[in-house]
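For this view, one protein chain was removed and the others were kept in their places.
Note that the chains are named A, B and C in the order they appear, and that numbering of residues resets to 1 at the start of each chain.
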Amino acid sequence: MFFASDNTGPAHPKVMEALIRANEGYATPYGDDDLMAALTSRIRALFEAPEAVVHMVATGTAANSLILATLAEPWQTIFCTPEAHIQEDECNAPEFFTGGAKLTLVESRYAKMRPEALARAIEAEETRGVHGPQRGPVSITNVTERGTLYSAAEIARIGEIAGKYGLPLHLDGARFANALVRLGCTPAELTWKAGVDAISFGGTKNGLLGAEAVIFFDPAHDWEFQPRRKRAGHLPSKNRYLAAQMLAHLEDDLWLQCARMANEAAARLARGLEQIETVSILFEPEANMIFATFPRAAHKRLHEAGAKYYVWEGSFEGDDPAEPLTARLVCDWSVTDENIARFLSVIRAS
Amino acid sequence: MFFASDNTGPAHPKVMEALIRANEGYATPYGDDDLMAALTSRIRALFEAPEAVVHMVATGTAANSLILATLAEPWQTIFCTPEAHIQEDECNAPEFFTGGAKLTLVESRYAKMRPEALARAIEAEETRGVHGPQRGPVSITNVTERGTLYSAAEIARIGEIAGKYGLPLHLDGARFANALVRLGCTPAELTWKAGVDAISFGGTKNGLLGAEAVIFFDPAHDWEFQPRRKRAGHLPSKNRYLAAQMLAHLEDDLWLQCARMANEAAARLARGLEQIETVSILFEPEANMIFATFPRAAHKRLHEAGAKYYVWEGSFEGDDPAEPLTARLVCDWSVTDENIARFLSVIRAS
Amino acid sequence: MFFASDNTGPAHPKVMEALIRANEGYATPYGDDDLMAALTSRIRALFEAPEAVVHMVATGTAANSLILATLAEPWQTIFCTPEAHIQEDECNAPEFFTGGAKLTLVESRYAKMRPEALARAIEAEETRGVHGPQRGPVSITNVTERGTLYSAAEIARIGEIAGKYGLPLHLDGARFANALVRLGCTPAELTWKAGVDAISFGGTKNGLLGAEAVIFFDPAHDWEFQPRRKRAGHLPSKNRYLAAQMLAHLEDDLWLQCARMANEAAARLARGLEQIETVSILFEPEANMIFATFPRAAHKRLHEAGAKYYVWEGSFEGDDPAEPLTARLVCDWSVTDENIARFLSVIRAS
Partner (left out) sequence: MFFASDNTGPAHPKVMEALIRANEGYATPYGDDDLMAALTSRIRALFEAPEAVVHMVATGTAANSLILATLAEPWQTIFCTPEAHIQEDECNAPEFFTGGAKLTLVESRYAKMRPEALARAIEAEETRGVHGPQRGPVSITNVTERGTLYSAAEIARIGEIAGKYGLPLHLDGARFANALVRLGCTPAELTWKAGVDAISFGGTKNGLLGAEAVIFFDPAHDWEFQPRRKRAGHLPSKNRYLAAQMLAHLEDDLWLQCARMANEAAARLARGLEQIETVSILFEPEANMIFATFPRAAHKRLHEAGAKYYVWEGSFEGDDPAEPLTARLVCDWSVTDENIARFLSVIRAS
């Protein structure tokens, strides 16, 4: 009953096998290895972007911050939602990597940036000459931090607004695969065709050990990214082990399978929860994340039974057993039917 | 008719005289001059704070940012209002000086931070372990950026909340004198007695050429402030000329006289505006700043007559002569009755 | 014939096995996993330091920079040698992570800091009040960047000088195991007993995939390190895979075996080179790194035969076949006798 995040389960066995295979003989360090060359080709083909620049880093925070530092000047502001991972969960990493850029929080609905609010937020900047921050990149997340999705058209709408002001668009794609399999469109449609300039292409939350690709669709960003990555300690000397993970992922669509397994587990869990009278589900779950409200008593039972998940704004410890508390439940590829059935039965067991 | 800001008028003649007097013979550089020693004594007496640390810098942005960098860690967030000068008008200076701290915008009313919103905002941080920013200093402005005032009791309420969480409280006092003369309390009551740890004690907007004092009430901050100031290029070699300005200000309560002249000019201007049917005043003006809404046609006439002021969110250029636009009108010590009378007559002359 | 670095060979098979074992079921993310707890205990026992703080990061540059940023203030200077990895090979990472600290280059002999030069360099700072940088940490590397070693007594001499001025001492231990097995002393003797406050405890160059431990002997540094790591994107969500590598390393002294294999390979290579008339060896090789000078013609033959290594200050492409050029030759645990024999035979084959 491990629903705390999609970074707590094991890596997919095929990824481990690929790691073993990669562990043979000599490999040029620092990204000049053969697996990285193969990965770059594979990603370019996948994204229909023959000039795309691809680099590996070990964490999503590194991917996001290094991209934003490459796209933003220190005197600019980055437009994102109040729920954005870069705002909420990176301990000021964007501010650190950019050398002091600001984040402007744009109104959102279920963690999705509202296009008209973005337009207003952009308009509100650069009205005070050199005194205010200057307009910088727009950053969105898909799947969002609340488990909702942007369609390709919705991203294109954001991209259009950013483009109107000449602002680059960054996509935090920590759960990009989960979005993709649900939306049924191509990687290109969800990125550069919709105006995305760079994506943090996540793997860690989708069955890898720890590997994220940074992809810039415009190769002009390549050089600046490289010293930024190096001086941040994010240039892996044994890059082959990162490339191998991601390459295994893309082989035979393993990444899409993993994402599908996670989404389907979440869907099954949601269907089960919906049938429990005391449970109400917030935000229609569209990928692998559910926000569900139910009484404290049920939370307590789950906790005692060993279930792992975050309680959103509140604590399962408290007096009133009937007080409704919201759980964030995230499924990864490894969640089993047994996990789900047991979780549901513990909630029900009142 | 110069109401653009209180930094566009001349310095007070007595300040110029003091500068001339200061320009005699040798003075130890970098703050070890006799005038600085005298100023420190004077400020300590004025604030009833015999251990206070006093340093001069040339701009308010420097004062604010150097104080905040001394009080905040790079992984913290600074709590301020959406209207705060540090948020709106310093081009990311706090982010730069702190090495990447974040600013959390706390709900305000007429630019005054709402205490209960501050408490909520503080509570909302440090809920995600090392992932979110950590709680940092609280920063408020008095007179606020909308011309409103915090009473000593209101500051004490903010100070109490900050203190409950062990967070330092910074006061942006660019217009501190204007607040003081209106509220009729002592400098100590408006600062350390209400929980303020450090103040940017402004002079430039109140009749100096360019001089702000940084005051820490706890001398423990003294050493860290000094290399921070030096490496930011804000240690004046000929410090005597900054100290002389501020000392002249405090002589015979010149600073309070200047603030009173500015506040009274604004009060006269407000009374005049109130009597014009097409004008409505936003935020009860309590110090030297007025926000007044009147039709575009009147703005156009003022502009053509050479009046200087900012139009708030909008432009006097536009088609509809009846559209109401808001002016920000700021008075300094040098505003004359003639200025005011003429301004009013141009608005009226429809 | 892969002597370019000790980061180009495969990871040790036992490390891969441990990774596979670690890939079971649920693990709390972000360092709260069971393997990390076990690793911390193991390292504390190994270093006879029951209060030591242990954290994992993925690269040596991250380990060095995060430690230095924790130990240094932005207005200080870090004392290191001109050959130090932090000076030469981290693209200004220490300057970035510290928020702008300086590096003062202390005279060295074969990349070993000269104690009397360190004392002079420290004395030369803090002579100009707040104008100059303030004295900060001392950082040394063992095995050094030229393959030489500090004995425990030599480190203690450096530690004594640093301690006299109250300055912390950092050890870049990317090749710490190689030093240890050669010197035959304990980890404690080479670190905290000699005055070392923090060590970048390397694994990547010694047979891991990519894992370095940060060790502070004083737990007071623990908290500050954590937000620094997070906001730099160096907090691994799936920390278990880093802990597992390092734990496998320390199991049955695998790390010492790997280091011994590397050192012995280098010793065999050096003995072979010494017997070749046209080769001269710089810096008595004490661990797994050799600097050897021989004619360009031999470099060309090696290059054509597929040998990989760096030519130090110069290029094997050039006209004069007799011109002596210096090779840096580094052995890792996986270097075989065949590799060495072939390398020697290609040099000899003139």
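Quick note on the criterion: contacts are C-beta pairs under 8 Å (C-beta built on N, C-alpha and C of every residue); 3 or more make two chains touch, one makes a residue touch a chain.
Not measured: the values here are computed from a predicted model.
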Note to self: Which candidate, B:24, B:319 or B:338, sits in contact with the chain we can't see?
What the structure shows: B:24
Margin query: Can you tell me which of C:2, C:30, C:47 or C:75 touches the chain that was removed from the display?
Written below: C:75
Checklist line | Among B:114, B:231, B:268 or B:300, residue touching the chain not depicted | finding: B:231
Next item on the list: Specify the residue from the set B:241, B:255, B:291 or B:333 that touches the hidden chain.
Entry: B:241
Item checked: Residue of C:101, C:243, C:289 or C:325 touching the missing chain in the full complex -> C:101
Next item on the list: Could you list which residues of subunit B touch the chain missing from the display?
Entry: 2, 4-5, 7-11, 13, 16, 19-20, 23-29, 57-66, 90-93, 95-97, 204-205, 209-210, 227, 230-238, 241-242, 308
Next item on the list: Can you list, in ascending order, the subunit A residues touching the missing chain?
Entry: 30, 73-75, 99-100, 129-131, 134, 226-231, 235
Check: Tell me, which residues in subunit C touch the chain that this view leaves out?
Finding: 74-77, 88-92, 95-96, 98-103, 105, 127-128, 130-134, 313
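Rule of thumb we're sticking to: only the chains that are shown with their structure count from here on.
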Check: What topology does the chain touch graph have (line, ring, star, complete, other)?
Finding: complete
Margin query: Relative to subunit B, which chain's C-alpha centre is the most remote?
Written below: C
Item checked: subunit A on subunit C, rotation in degrees - Cα superposition, rounded to nearest 5 -> 180
Item checked: Middle chain, criterion being Cα centroid separation -> A
Check: So subunit A and subunit B: same face meeting same face, with over half the numbers shared, or different?
Finding: same
Checklist line | Between subunit A and subunit B, centroid-to-centroid distance (C-alpha), Å | finding: 41
Note to self: Residues touching two or more other chains, restricted to subunit B: which are they?
What the structure shows: 74-75, 99-100, 130-131, 134
